[in-house]
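Every protein chain but one is kept in place in this view of the complex.
Just so it is clear, A, B, C, D and E label the chains in written order, and each chain counts residues from 1 on its own.
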Amino acid sequence: DFECALEEVKPAFGVSEEELEAVIQNGIIHFDGIIDDILRSGQLFVDQVRSSTRTPLVSILLHGPPGSGKTALGASIAQASQYPFIKLISPDSMVGFSEGQKVTAINKIFADSYKSPLSVVVVDNLERLLEWTPIGPRFSNAVLQTLLVLFARRPPKGRRLFVIATSSLRPVLTEIGLGEVFDSELRVPPISNIRSLEYVLKEVELFHSSQERKECIRMLEEAGFASTQTDVEEGNGKLRIGVKKLLSMVEMARQEPENVAQRLVGALLGLGM
Amino acid sequence: DFECALEEVKPAFGVSEEELEAVIQNGIIHFDGIIDDILRSGQLFVDQVRSSTRTPLVSILLHGPPGSGKTALGASIAQASQYPFIKLISPDSMVGFSEGQKVTAINKIFADSYKSPLSVVVVDNLERLLEWTPIGPRFSNAVLQTLLVLFARRPPKGRRLFVIATSSLRPVLTEIGLGEVFDSELRVPPISNIRSLEYVLKEVELFHSSQERKECIRMLEEAGFASTQTDVEEGNGKLRIGVKKLLSMVEMARQEPENVAQRLVGALLGLGM
Amino acid sequence: DFECALEEVKPAFGVSEEELEAVIQNGIIHFDGIIDDILRSGQLFVDQVRSSTRTPLVSILLHGPPGSGKTALGASIAQASQYPFIKLISPDSMVGFSEGQKVTAINKIFADSYKSPLSVVVVDNLERLLEWTPIGPRFSNAVLQTLLVLFARRPPKGRRLFVIATSSLRPVLTEIGLGEVFDSELRVPPISNIRSLEYVLKEVELFHSSQERKECIRMLEEAGFASTQTDVEEGNGKLRIGVKKLLSMVEMARQEPENVAQRLVGALLGLGM
Amino acid sequence: DFECALEEVKPAFGVSEEELEAVIQNGIIHFDGIIDDILRSGQLFVDQVRSSTRTPLVSILLHGPPGSGKTALGASIAQASQYPFIKLISPDSMVGFSEGQKVTAINKIFADSYKSPLSVVVVDNLERLLEWTPIGPRFSNAVLQTLLVLFARRPPKGRRLFVIATSSLRPVLTEIGLGEVFDSELRVPPISNIRSLEYVLKEVELFHSSQERKECIRMLEEAGFASTQTDVEEGNGKLRIGVKKLLSMVEMARQEPENVAQRLVGALLGLGM
Amino acid sequence: DFECALEEVKPAFGVSEEELEAVIQNGIIHFDGIIDDILRSGQLFVDQVRSSTRTPLVSILLHGPPGSGKTALGASIAQASQYPFIKLISPDSMVGFSEGQKVTAINKIFADSYKSPLSVVVVDNLERLLEWTPIGPRFSNAVLQTLLVLFARRPPKGRRLFVIATSSLRPVLTEIGLGEVFDSELRVPPISNIRSLEYVLKEVELFHSSQERKECIRMLEEAGFASTQTDVEEGNGKLRIGVKKLLSMVEMARQEPENVAQRLVGALLGLGM
Partner (left out) sequence: DFECALEEVKPAFGVSEEELEAVIQNGIIHFDGIIDDILRSGQLFVDQVRSSTRTPLVSILLHGPPGSGKTALGASIAQASQYPFIKLISPDSMVGFSEGQKVTAINKIFADSYKSPLSVVVVDNLERLLEWTPIGPRFSNAVLQTLLVLFARRPPKGRRLFVIATSSLRPVLTEIGLGEVFDSELRVPPISNIRSLEYVLKEVELFHSSQERKECIRMLEEAGFASTQTDVEEGNGKLRIGVKKLLSMVEMARQEPENVAQRLVGALLGLGM
């Protein structure tokens, strides 16, 4: 009857495949062990929701600097759950919504989730959903109160829900009272050593030869960036870039085939300015 | 004619059994004498409202840290009263309500309660009903003013009302003027010694053998947590966890059968970080 | 033709007996000479309004700590006036009203009062009517401006009006500009010495024998509370409790017949904590 | 054709006799030379508006402490002008008006005034029209902007307008930018010496014999109040009371025929507390 | 076809002669060379707009203390342009308008101006249009944003527009971001030396004989006011009065024929108090 339930929910709602795929368009590059750790932790929570009777609701937060890959990782965990109900709540689909319309849209997805025996809801980009602005500071209290309740409200008897939220402003969440509501938090770090960076460059085939790539890496080392995580911990290196921004720089550099390495190094150094 | 009144109110309103049961889903674990004290005090107020002619209205506040069990205890006291009218006012059922709709909904339940000779209303999670935000600070003054009046307004002649409110932000209540309105306050403490914690672990059967459980307790003692309340008072131990959060950690730990003790201890230590 | 006017106003409005009685449900206990002084002063103003042609409008303020008996005393003075028009404006009957609705309701009662040759309007609990909140601070400026005008606006020719307002936040009234508008102010003090307290205990028959009551009083004296007003003025004693709260404590204590004195003393000591 | 114009305006508008009389109900007592000065200055402006072609608009401000007689004096000057259009704009007739309704009502009266060759508009109690509150501070900017424009806008060709405004919060007017808009300002002082006070007591016949009155005056002198304006200027005496409040105290004292002097002195001393 | 265009616009809009004349009712008195300089500069801008193809939009600001004659001078420049479209945007005609109505009205006039080949729009009294209040400070951001755009938006191809704005709060314009938007600024000074003042007195024929006038001037010199601009620059004299206020004082003084000089001197000295 699990499958039956699955059938039952399909017509009105279900899994939003396309939306999820859109946010992982460039795939997941395993440039560091931490990426696998995050995906594995996600899987454990998926299992807990499926099996424990005492915790029909589990909510986690993926947080990290802008462009570090939170959305892509959250969507990947959700997709891998294979639950019958998987939905993405994203500010992208709420442009121009009034406070009230946002609250209604969010509430609707949670209400829908309660109709499936097993559901996962990805609530992407909390600060944007909350319309956070540092000046004031200001935000939508209506959306905040809605999230505070929905993240803690038990689904009805027999239903189970896994909530994955993302944010790049972790300290703001504490300030506004959203800091204690999650069962667990996972940090998504930026790329901070050259080994990880090199892994990405290789993966996206920026250079025609590994010779060229190595030359580029050497330039970065000379510029003083740390090579490995251990170096970073020893205080070396000022590299700190989200994988999303790195991919953007790679594409810019690609525009000047004769100057790829110089442009990339220049852009990375520009960050530190 | 008491029974008759009871019959009379049933159709339109009455006791919301399901809602109350939902919030006590995991039962009440008697991990400490204080739990029994709270339930007994509750019973005394129930008796007072039933018998004293001079106090047809009694209101109390259950306060304590997040997840300490306020809602479950409040609902338990209400359920045990066996009054003909028992209702739960909770933000869970008001998601997306405007200020005005909240005020109307709250007012409606109090108005309904006046139709029964004996009523108990549990007003759960005051800070969420008030849409409290520390930044600003901001909250719904309309809801606040409504509660200030309703918590102090005598029921009509011949009617009696017992109000049980809960909050995890006691100091905020004072700040906004809700501090003086209650006839009495009961504090719901977090679990703060290992004996209480062990009691819970036993009750939920986290370990297959008492041997394993004891090993886990030993690890916690080594980590420096206080064993008994007396130890706590002597300044030892930094344990401070709501029973709700503890139950959540227990279920997470259960996911890794080979590592239960380590995960639980890790999670408990993580709190102090 | 005075009686005729009285008849004339009856249909549409008049004296709201029930409302007034409701707020004096527990009667007036004459635990101190000051209570009689207040009632006598009230009577003098009632006479002035009836007789002086130069002051067709007189407004007074009853102020004092929460639960000191302001509402009951104000209602008593109004009731004793035997004017043909006596109305109570109270936040109790305005739950859920918008600012505009409050202003309309208040304005309506004053307009009605102008139809009677002699009227008294009790405006109870100014801070609640104003929706005052210390945080911000915030309040309804629309209600404030309405009261500022109504408390000072002369009734039409041939009509006379006595306004009795109550508040437990006297300093706030000054802050917001409501401090100068009254012709006179009467302070309603809390119970601050054991003699007054004993008077109340006797009146409400908390103890079965005067022996028991005296024993209780002795315990309070030992606890350091002042016996008489003179003691209080000499700096002794920390008793300071509104008669309303005292009556509530008395009823709680009554629930444990074996422990009445201990519970009462404990509750009174709890205040000072 | 002046008379003809006068006839012309009567039906739709004109002189609001009743309203003006209502605010001077207790007459003008000439307790000090300054009262006559104010009335004479008023008359001069009345003449200027009537005769000068370069100043078809003149606006003045009567300011002074609460109850000093501003409204009564402003109304007296207006009444004495014998212009065909005389109107009172007062918060008394705007209770419950929204900001917009106030602006419309005020604007309407000015628009009406432009239909008469000669008009005087008394704008009473600016702070109340502006809904001023010291906390915030807050006020109706819509009303303020309306007054700022109307007080400076020239009437159409051939029309002349005299504006008399009153306020007891002169410094607030400066703060909000209403300080420079008037062509002239007249200060209405409180009663500050015993001679003026005695003049009033005599006028209102508080005492049955001049003997009693003199005895009362002696008591006040003994209490340290200054006798004449010269004394005041030399730093003596703390008397400072509006004639309106004095008249109110007189009527209260009258209620206790046996104690008239004591009560009056007590009330006057109470001011200084 | 220039004349044709002129004809074309007449029906729906065109030159608002009456409005312009109304604000120059008392004419322009050439009491100082600066007055001619301002008028000449205005004429130069009028020529530039007519002839230069690169600057189809020119905007200037006339600023100076209250009553210094900004509106009259702005209107004079506009009138002298003899453009086919000349309009005055003034708060006088927007009393009681909502923010939105103001924006619409202002926008409408600019839109109309784009239909004429050559237009001049006088935007009078910016601070009042903006509903500026120093407390807060507050103003209509909707009006501000509208003006910021309209003052900088190029008219459509083939159309030319000259904008003349006036304000007596130059520093406020900078604060709110309106300081940089103008192509040029002209300061309209107050009268600050006796020679200019004497010129005005002569022009308005306050005195019956030049003898009397000279006597009055002597009194002012004795009072310490500076005689000429050079004196002013050397630090003498505290005269500082707008021509508008001076004209008002002149008319007041005229009311007491026997005392003209004394009253005028008194009024002028009163300014410095």
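In this text, a residue touches a chain if its C-beta (ideal position, glycine included) is under 8 Å from a C-beta of that chain, and two chains touch if they have at least 3 such contacts.
Bear in mind the structure is a predicted one, so any value in this text is a computation, not a measurement.
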| item | value |
| --- | --- |
| Partners of the unshown chain among those that are drawn | A, E |
| Among A:S51, A:Q82 or A:T133, the residue in touch with the chain that has been omitted | A:T133 |
| Option from A:I109, A:A152 or A:V250 whose C-beta touches the chain left out | A:V250 |
| Touch residues of subunit A, complete complex, unshown partner | 22, 25-26, 66, 91-92, 94-96, 98, 128, 131-135, 138, 204, 247-248, 250-252, 254-256 |
| Contact footprint on subunit E, counting only the chain that is left out | 44-45, 47-48, 51-52, 54-55, 58, 100, 103-104, 107, 137, 139, 141-142, 144-146, 148-150, 153-154, 156-157, 175-177, 180, 183-184 |
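Everything below uses one rule, namely that only the chains that are shown with their structure count from here on.
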| item | value |
| --- | --- |
| Intersection of the contact lists for subunit A and subunit E | none |
| Chain occupying the middle, per Cα centroid | C |
| Distance from subunit C to subunit B - Cα centre to Cα centre, in angstrom | 34 |
| Centre distance in Å when subunit B and subunit D are each reduced to the mean of their C-alpha atoms | 60 |
| Set of subunit B residues in contact with two or more other chains | none |
| Chain pairs that touch, as defined at the top of this document | A-B, B-C, C-D, D-E |
